[in-house]
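Heads up, one of the protein chains got dropped from this complex, but the rest are sitting where they should.
Chain nomenclature is as follows: A and B, assigned in order of appearance, with residue numbering initiated at 1 for each chain independently.
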Amino acid sequence: MVNATKGLFISCDIPMAQFIVNLNATMPASQKFIIRVLDSTHLFVQPNVADMIKNAIADFREQNSYEKPT
Amino acid sequence: MGHGEKGRPSKSMKPSSKDDYRNAIPEDEEATYGEEIEDDYHDGEGKKKDFSKLELKPDHANRPLWACADGRIFLETFSPLYKQAYDFLIAIAEPVCRPESMHEYNLTPHSLYAAVSVGLETETIITVLSKLSKTKLPKEMIDFIHASTANYGKVKLVLKKNRYFIESPFPEVLKKLLRDEVISRARITSEAAGAEGFTVGKAMGEVVSGHNELLNEAQLAAAAEEKETHSFEIDPVQVENVKQRCLPNALNYPMMEEYDFRNDTVNPDLEVELKPHAQPRPYQEKSLSKMFGNGRARSGIIVLPCGAGKSLVGVSAACRIRKSCLCLATNAVSVDQWAFQFKLWSTIRDEQICRFTSDSKERFRGNAGVVVTTYNMVAFGGKRSEESEKIIEEIRNREWGLLLMDEVHVVPAHMFRKVISLTKSHCKLGLTATLVREDERITDLNFLIGPKLYEANWLDLVKGGFIANVQCAEVWCPMTKEFFAEYLKKENSKKKQALYVMNPNKFRACEFLIRFHEQQRGDKIIVFADNLFALTEYAMKLRKPMIYGATSHIERTKILEAFKTSRDVNTIFLSKVGDNSIDIPEANVIIQISSHAGSRRQEAQRLGRILRAKGKPQDRMAGGKEEYNAFFYSLVSTDTQEMYYSTKRQQFLIDQGYSFKVITSLPPPDSGGDLSFHHLDEQLALLGKVLSAGDDMVGLEQLEEDADDIALHKARRSLGSMSAMSGANGMVYMEYSTGKKPMGQGKPKPKDPSKRHYLFKKRYG
């Protein structure tokens, strides 16, 4: 019987996919959100983690960017 | 005041008491000086400064600058008055940024101190600034200039017969100084003291220079032919402390140090002059004119971009003063070069100049001469050989006419203080390409050496064809999946740098660039890496020579010679040693594969390696054959901390007007097997090597002298691990499935690269 799982489909580049995989790995077991790693540029995750992922990416990006102080 | 709706006094503009003044450091960008308009509903954004109520003059279009009450000055470079305005502004203000069309400067007490030191009077400053300004000068600025400069020029530091005196026509000022603890402790009381304990004497007659209204003598000392001066003596060892106490951020009576070399009958002359073929360029002349403006020699710092010819400036200064000169360089190679430069540009004879390094212990013959040595040799505190000891004694005991200091931005402050306290000199000239230091001890240089005398504009020098027009580029190298996965892992935090430096995509980009420039253009390439692990891996894999800290002097010379002359050696790899004065005039491409912790000075200095202008001037102009004939690549792994550091490092160059083009398509996607690390197993093998190398092995090369390095590295210094020897030869089992492919059987033979289009082909027209 065909199985259907509800979630969030993520399409991105290789480094971002890797980042999300790593993010998942650092989560405690109860909060792991990756349902399936589809391939190197696509992931299938829990439906409610969109904001969490977006924020994590934004923070990561902040860390890697230098803004000249005013 | 024009727009005083809120009537809030600007903090730094009223030094009513010395405490107020000390608290209000104008460089502090937190303070807001401008008024916010009442209906400005963008309060949340913070410091927008509204100076819109300033009165524009009717002919404002003809005037080149705006001056704001908070000290900020904007200068239009396309104004017909640009040249004069630039020379004036660089003398009175600190440059903030100087790109092509609009410059920004900051007026600070320090910059005004520098202005007065080169002979600008308060009223002149205000008049000229007013003339050049599009608006009526804000009252705050006028007050600020008055307040800042009120005390300048009242106190002088004089060296007479190996003794130091503080001199002033105003005994009250001296008394004030002596109320300071540091100064009073430094004082040496003499028996011949007058009523108030001061020695009273006569000032020497002043030399009036006629040619330029902007170059008058220090305001107060000039008045009478022979003025009475009061003075007291201080302990030579305490001199810099005393000078520091007098700076604008403390007592605010900064001391003038001028050397009247023409009338110095005590110290023997050095018979030397510039050779006829030594033709100083306009900016070199200008910098010297600031130093010798009134016929005396002023101490201070001259800032010129690397490759712009600071040696000629140094040698010229020595030739004008014509007294014994002590020249300090950062390392032995540099010593050789300075000696060479002296002989090249001046009539100095071999017996008048000598070098003092661990290898050469020469002495000059006669009463006067030039000694070239390193900071280290002079500051060294340990036991010396007998011969060295004698030479040091002589250096210490001689009253030097000129102390010529090279690369003052590199030397750690403590070494400076030592050198300066151990030697006595009438005039100190510091040469540097950048006034930027990460340890923020620039103010130290102000009292240790003197104020900034002149700073050349990089872009102007490029336009004039004096330094090369460099195309700067940041090459973005995406991390490979496996490298990035490891980079993200918490347990690899110490290896982060190694991982982003050894990113195979970065390697490929580097390899591609080297090949392109060597084969398509016949360029000479230097690759910088301050990560030794990376340096070694790259150099060995690409089979290029490398120089690092431990490379012997002989080996270095051999490699550099080959690089200069041989057609087969076109690329060399340098560690941080390459940053200091190793002179490689013929390189025109630089590739940075490891950006160490964001040192802006280092970035500028590396760029300097290729700034020496080559080729015919007309070719180098815009539109000429070789508009860009020098290339500076910074290879950066994306999505890593390297991006942060790279941007930070570039700030200085960006402020000088350089722009970094971002290249995202190197190497070309179809390069495939042409370049190394194309196959996954090669990449994984490399990854294994990186991960298993000891933490201390994959860190930065530590060279003692680099103060910037120490300052930036403090937080990041890792405690070296003693283990890390297991499996260090790269044969480590990694838990990646590499599929069924057999281990690579050696690299496929690289094909000749097909015609690649010129990387920086113009996009337009």
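The criterion applied here is as follows: a contact is a pair of C-beta atoms (placed from the backbone, for glycine too) under 8 Å apart; a residue touches a chain by one contact, two chains touch by 3 or more.
The working rule: contacts and distances are computed from a predicted model.
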Notebook entry, point to check: Out of "Checkpoint protein", "RNA polymerase II transcription factor B subunit 2", "Trafficking protein particle complex subunit" or "ubiquitinyl hydrolase 1", what name does the UniProt record list for the absent chain?
Noted result: "RNA polymerase II transcription factor B subunit 2"
Margin query: Among B:167, B:399, B:642 or B:655, which one touches the chain that has been omitted from the display?
Written below: B:655
Checklist line | Hidden-chain contact residue, picked from the options B:97, B:274 or B:344 | finding: B:97
Next item on the list: Name every residue on chain A in touch with the hidden partner chain.
Entry: 1-13, 16, 20, 35-36, 38-39, 42, 44, 47, 50, 53-54, 57, 61, 65, 67, 70
Check: If you put the missing chain back, which residues of chain B would it touch?
Finding: 34, 41-42, 45, 47-56, 60, 66, 68, 72, 74, 78, 97, 99-102, 104, 134-135, 654-655, 657-662, 664, 763-765
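By our rule, only the chains that are shown with their structure count from here on.
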Checklist line | Centre distance in Å when chain A and chain B are each reduced to the mean of their C-alpha atoms | finding: 44
Next item on the list: Would you mind writing out the residues of chain B in touch with chain A in their complex?
Entry: 29, 47, 478-479, 481, 484-485, 488-490, 598, 638-641, 643-645, 647-648, 651
Checklist line | Residue numbers on chain A that touch chain B, as the complex places them | finding: 13-15, 18-19, 21-22, 26, 40, 60, 63-66, 68-70
